[in-house]
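Our next item is subunit A:
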Amino acid sequence: MSDKFEPNIVAFLCNWCSYAGADLAGTSRIQYPYNIKVIRVMCTGRVNPLYILNALQQGADGVLVSGCHPGDCHYMEGNMFARRRLGLMKDLMEFVGVDPRRFQMSWVSASEPNKWKEVVEKLVEETRELGPFEQFQRNMINW
Partner candidate 1 sequence: MIDLDKLRNTAAETVSRDDVKHLVGWKKGTFGYRVAPCVIENAEEAESLVFSPLCAANLATYITLPEKLPVPKGEQPDDRKTALMVKGCDSRAVVQMLVEQGIDRDQVVIIGCSCQGVVDLQKVEEKFPEPLDTVEAEWKEDKIVFKLPDGEEEVARDEVLADNCLICRYPNPVIADVSLGSEVEPAKDGEDSSVKEIEDLSLDDRWEFWEKEFSNCIRCYSCRNVCPMCYCDDCVMDRLNPAWIYRSVNYSENTVFNLSRAFHLVGRCVDCGECERVCPMGLPLGKLNRKLAREVREKYEYEPGLDPEEKPFQASYRPDDQEDFIL
Partner candidate 2 sequence: MKNNGNPYIPHAATVEEAWNETYGDRCIRTFKVVFDDEEIRESWEHRPGQCAIIGILGVGESMISISSSPTEGKFLRFSVMRMGKVTKALHQLEPGDKMMVRGPYGNSFPVEEWKGKNILTIGGGIGQAPLRPIVEYVKANKDDYGDLTTIYGSRTSDDLCFRNEFENMMEDDSVSCHLSVDVEEQDWPHFVGFVPTLLMEVNPSPENRIAITCGPPIMIKFVLENLKKLGFEDEQIYTTLENRMKCGIGKCGRCNAGNLYVCKDGPVFNYATLKQVPEAFA
């Protein structure tokens, strides 16, 4: 095992686009880092900012929310709400002192496995550079 820090990244992927894109990346044998742990949601509009905080609390070093490009949303406007809501979540976390690269958002459609590979590699690289997340993780509380 390489002694480099292997970050732990939780990704909320929208079922119709990004999850399909990631799946296509898999079926077309595109190699991308394994640090990413995918949670399938029906739409990025469904992702509650509490999930992001909870993921970081339980050991994630980075969180990604990826969904359909504007206009492609299966539910018409789910990604639009997500864009507005999670954009402000990023500002709030930055205001409190959490590095903005810890939580990223991306548009990856079902036919963009390469973009998915780039996004994941960029994310893993940045999180590896940031090191483990040690600001409000549960396992740092001494019981």
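Brief remarks on what is shown
We adopt the following convention: contacts are C-beta pairs under 8 Å (C-beta built on N, C-alpha and C of every residue); 3 or more make two chains touch, one makes a residue touch a chain; residues count from 1.
The candidate set was assembled so that all candidates are chains of the complex that A comes from, given by their letters.
Keep in mind that what you see is a predicted model, and the values were worked out from it rather than measured.
Candidates 1 or 2 all come from the same complex, and the one touching subunit A there is 1.
For subunit A in complex with candidate 1, the residues that touch the partner chain are 49-50, 53-54, 57, 70, 77, 80-81, 83-85, 87-100, 104-107, 119, 122, 135-138, 140-141.
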